[in-house]
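The complex appears here minus one protein chain, its other protein chains still in place.
And now, subunit A:
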Amino acid sequence: MATAPQSQPIRDAVVIGGNRIPFARANSAYTGASNQDMLTAALDGLVARFGLQDERIGEVAAGAVLKHSRDFNLTREAVLGSALSPETPVYDLQQACATGLETVIGLANKIKLGQIESAVAGGVDSASDAPIAVSEGLRTVLLELGRARSTKQKLAALARLRPRDLAPHAPSTAEPRTGLSMGEHQALTTAAWKITREAQDELALASHANLAAAYGRGFFDDLITPYRGQLRDGNLRPDTSLEKLAKLQPVFGKSLGEEATMTAGNSTPLTDGASAVLLGSEDYARRNDLPMLARVVDAEAAAVDFVHGREGLLMAPAYAVPRLLERNGLSLPDFDFVEIHEAFAGTVLCHLAAWESEEFCRNKLGLDSPLGSVDRNRLNVAGSSLAAGHPFAATGGRIVATLAKLLHEQAGAEGRRGRGLISICAAGGQGVAAILEAC
């Protein structure tokens, strides 16, 4: 496969299509399936959809947030187990919940530069098959044992073992520097922005309704391949209602007492799943008779100082999006679709409130006026993480493929090139945003 000479201008990278397995709530349908199993299934579904059997893809990148140490080459192993050519080069990437989106951005950039012609971006996570580590005490003793030469040294190492060292360490969503879980962090931010319980429940309801409607019209027929008998996202509750959501007890921010608003209904559950997105140059797509759904236009990452309390943990996208818009000379009404990852309903609503706030936009973003409002009719129109679930690294691929198809559908129906915005928050106070445009 020839690569473009360096003197050529940067070319377009397009989203050709995507595939994911239905997302399943942790400890349900995919109990016993490893990250590698699920990522392989997502890749194989993509290969089947686009006839990529035995093809050497330019590069595949994917990752997982909860990762066993044995999975040091997770994506490469998945590719070797898939129907793709074993000569396909691969790398793993990890950027918490932004992993999936970041693989799309990185690979799209390589395509734009002419380094590769085709790529598969993806992500996977299993909360059911989470890695469990030994305690720091036991680990120290085991390493010491390995180094010990004499019986005396071995006994000395073992003697340092304490009963409490035998307790296993399961991963948690707690931030290492604050000890607070992601939900507790968001609860503080949600309260600070005075986001109401009702507003959060309404957003959750819209997510379920939109996802159910998208299934109903066959929207996911070419975006999802069933896996292990799971045909649809297991978290979807098509028949939920504001009344049902209102009955749920708060699970985060309980220390806020009466002001606690975050429930299991307006927060994402722990989820298992995997996704993959096929990217290529326009030339690659044409040569292989493949569709072109949307161009990957630009992307921006941001990070905030949540450790010292200067900003909420999940507020980084509120910074990434304005910077991205400014660089591209765009404003919020320029987007036909806005995809904001629903880590919690409160997260989305805090971002929207921040962009509408004159104070935030002036003091934090340095803007003369508020960034503006997002038309709710353009927000997460095919459902998002509250309904679909959120297998951390797989969410980016879900959103990119969904948005690209939405843009393509609209272009077909209305004959114009629409634009879509993606915003994903991530652990560690990070956030990534990207722009897609219909082909």
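Simple rule for what comes next: contacts are C-beta pairs under 8 Å (C-beta built on N, C-alpha and C of every residue); 3 or more make two chains touch, one makes a residue touch a chain; residues count from 1.
Methods note: contacts and distances are computed from a predicted model.
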Protein name (UniProt record) of the chain left out of view, among "Multiple sugar transport system ATP-binding protein", "Branched-chain amino acid ABC transporter permease", "NADH-ubiquinone oxidoreductase chain 5" or "3-oxoacyl-ACP reductase": "3-oxoacyl-ACP reductase"
Residue of A:Glu144, A:Asp165 or A:Asp222 in touch with the missing chain, whole complex considered: A:Asp222
Option from A:Tyr30, A:Phe50 or A:Phe306 whose C-beta touches the chain left out: A:Phe50
Sole residue of A:Gly106, A:Pro131 or A:Pro291 that reaches the chain not shown, by the stated touch rule: A:Pro291
Missing-partner contacts on subunit A, residue numbers: 41, 44-45, 47-51, 53-54, 83, 218, 220-222, 224-228, 231, 289-291
